[in-house]
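Some chains have been omitted; the remaining ones sit where they do in the full complex.
Order of writing sets the labels: A, B and C. Residues in every chain begin at 1.
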Amino acid sequence: MTQNPAAQPGNGEPELTDEPQFSIDTVDDAAATPQTELPWAELGLKENEYTSIGEILGRRPTAAELAMYSVMWAEHCSYKSSKVHLRQFGDKVTDRMKQDLMVGIGENAGVTDLGDGWAVTFKIESHNSPSFVEPYQGAATGIGGIVRDIISMGARPVAVMDPLRFGDIDHADTHRVLPGVVSGIGGYGNSLGLPNIGGEVVFDSAYQGNPLVNALAVGVMRHEDLRLANASGVGNRVVLFGARTGGDGIGGASILSSESFDESKPSKRPAVQVGDPFAEKVLIESCLELFHNELVEGIQDLGAAGISCATSELASNGEGGMHVELTNVLLRDPTLTPGEILMSESQERMMAVVTPENAAAFEAVMSRWNVEYSWLGEVTDTERLVIDWDGETIVDVDPRTVAHDGPVYERPYQRPSAQDALQADSFRASAGGENLPATAEDLGAAVVELMSSPNMADKSWITNQFDRFVGGNTALSQPDDAGVIRVDEESGLGVGLSTDGNSRYTYLDPYAGAQLALAESYRNVATSGAVPMAVSDCLNFGSPEDPDVMWQFSEAVRGLSDACQQLEVPVTGGNVSLYNQTAGQPIPPTPIVAVMGRFDDVSRRTPSGFQRWADGQAIYLLGT
Amino acid sequence: MSTESPLIGSFSASPAQQLDGARIGVVTFPGTLDDRDAARAVTLGGGTAVSLWHGDESLHGVDAVILPGGFSYGDYLRAGALARFAPVMNTLIKEAGAQQTSSSPLPVLGICNGFQMLTEAHLLPGSMINNDHLKFICKDQVLRVENTSTAWTAQFTADELIAVPMKNQEGQYVTSAQELEQIETEGRVVFRYVGDDPNGSRNRIAGVTNERGNVVGLMPHPEHAVEAGYGPDDATGMRNGTDGLTVFTSVVSSLAGGQQ
Amino acid sequence: MPTIVVEVMPKPEILDPQGKAIANALPHLGLTGFTGVRQGKRFELTVEGEVTEEVLDSARKAAAEMLSNPVIEDVVSVAVAEDQQTA
């Protein structure tokens, strides 16, 4: 048992003064006290999961190990309910779909070959519930997180997009949430110098208690700059850099109490995370300099599961072993316990693997950008992830069991009994359907009514709060159907992107609805003039423990994967957001689909809508 | 059939005069965003862009300096407030400021965040506060060029109307009544907003110059209006506006001619 | 006119990026004696007439519900301004 070492030198933030008081639960302690009860349920683990951790380890977990397993086995990190369905994205592939795929599902973001030595990486993710709790910071850190995924592939982020769903436009809660979400997206994205090239805003009372904030980032790189999240090269050093680690995202004090078997009072932990776009901007620039100078062997962003995720993923994707001294982590709050440090979700951090020869050059880049860093440990060939606290071992696990071999559930699903009635309930059969507008006047009025619906109306009141010019490479953005970014200034090589989703279609028929989302996004990209190449999706659904919701989910994935195979565009990555419900009422199933396409020359991009400069041009209607 | 979409100008197309002699420094601060854009604009304007670093006191012998837009230090505290204390700014204040006695003081252009830095450094009068509507705003903006005697505006015609993007949150220009009067009577308003006032700036001022006319700051972004296809809309088509390019050709030719 | 001053600071456990940036910049001014900076807000509410307990209560309500964001900020004080403060 050891005390927390003395507080580290300040970085300009006042030290929290509470005396750190907790005991350390070492691996030896765990072996010696097999009967000690750990609060696995409070950490969100199920009894069978806790039992299987014990079986994996051959002993009870330490408090720190329990912290790691609990965050890594949580739904949003382990995909334990969705995994069995998501496999279809990898299974239903044709040769053509693999042709330009450099990195597929499983890494931080997929990578597609764009030709001429260029590659593009993009991904869409959700930040729904944090944005409901604290709209500005929730949305801001949503942008921050997805951008770090892109950086961690070795790419320079070049644009963002933001599909949004809110409740009724007149509802008081929408008035609370929307302005914060919009200014959070702008506040963070604008400060990073990333043009916002599109998104969606949909108002529907079905999202009243659970608005959706999805965020997409796209980045480009030269082929040789591609980096993966793996810790290879025994003896290479592991470094954590960027912001300091605080108590962010570790919620209540449950884990703390699990570690303080004494009665010391838990100190306060933040209820929300505050984003620091400036820290992220210097992190981007310093990472690009690291990539350019070939100073990192592997790199991983710190997302939801923080150091737990970064260490276990880097270790299990690489040579298989890593040894870390956790007291080397620079802290914003010196009262954090080891378990809390492992779970912390503090923003704007990255972890990298650096050869000893490159360590000095790495440090030079950090000091040039004034980024804090600390060396945590090294890559080993033990196939174990070993974490020490002041020299005593508190974690000794097979990293694969944390990062990859978590529980997998075949959740029961069933077509809802009400689905038939729902589909039969058509507009034509309703009262409104009997009085369809017939005269020119009525039709005109109907068009005006439609146009004035907030879902159809001009969105510039929102999009004008986003910078679309920064970078000087935006060839299309709002109000066009697809955003277009020039990648190569010499050749005009570029990409077009669109995000789409229609939850009403998906509610009526999840299989077809997901396909329609893909079709719409594909069309938007194709009509801008790009050749669609790859897909990323964010699957926003209710609770997987509800068989009706699970049916919607499985049908949507089946539909989307079938459609991708049909159109021969691979899903390269994405995100699943489950448990979007309030008071037992799930949101309508909302798969958001992003398609990325390639332009050999963006000067051939076609704007949507009739252009005021195009007087006298002919109008055609194509399709059925 | 003439259904061809508007074409985007080629990046490599060079302007009529190529005056490689003019070396124009573009400073990067932590949080600077538009440095690459400013450098591209310098190149398109016929000059040679030289990147300068906030932590380096030396201006490396450049003939003019651009402080580009962005969110230096996150715009924390006040926009431009922390960048003003960077080592490069100490040199810039000496070379461009009032104490400078040489006959051709260094031309300096501050765009958006750069303008905010120049007011924080008191190289330019006034200051910027939050927009009156309290929001970040990104839009095409029409400006009137009211002073064509600076190195940065020499090639505009007097009172020429130009369209360039503007995008800022702290862009409302304020100053004391007395100073405002002085700026106006001395003809030091360089750019003025035309049309609806976008942010509540005093006298719709979008850009000003110092007494000697070598330092110019403006909130909108001429460097985002230099390439057809990526700029604001103009009379010829969507995103075709290149009015901002004249700022860069102006300084290049002013430097070449050695005139101010 | 009487003035009520409301002071709001970021919660201690919450990251304060502004304060951090200022702390890092102070040494450029030659000032190295400060170990940390946090930036909060100060509001002056002017009142027509007398500052009754009722008015102070309204100010407290304004502080809690509008001038601060309770998720990330604490109201440090709500008080009637002494007459003329100076630096």
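Just so we're on the same page, contacts are C-beta pairs under 8 Å (C-beta built on N, C-alpha and C of every residue); 3 or more make two chains touch, one makes a residue touch a chain.
This is a predicted model, so every value here is computed, not measured.
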Across the entire complex represented in this structure file, what number of copies corresponds to each chain label? A x1, B x1, C x2
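Keep this in mind: only the chains that are shown with their structure count from here on.
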Check B-C against A-C and say which one is joined by more contacting C-beta pairs. A-C
Separation of chain A from chain C, taking each centre as the mean of its C-alpha atoms, in whole Å: 35
Among all residues of chain C, which ones touch two or more of the remaining chains? 17, 21-22
Chain A: positions in contact with at least two other chains: 276-279, 370
Under the definition above, what is the set of chain A residues touching chain C in their complex? 10-16, 133-134, 137, 243, 246-248, 267-279, 332-333, 346-347, 370
Quick check on the complex: what are the chain A residues that touch chain B? 183, 186-187, 190-193, 276-279, 281-282, 285, 368-370, 464-475, 486, 489-490, 492, 529, 602-607, 611, 613, 617-618
Per the touch rule, the chain C residues reaching chain A in their complex are 10-17, 19-24, 35-38, 69, 71-72
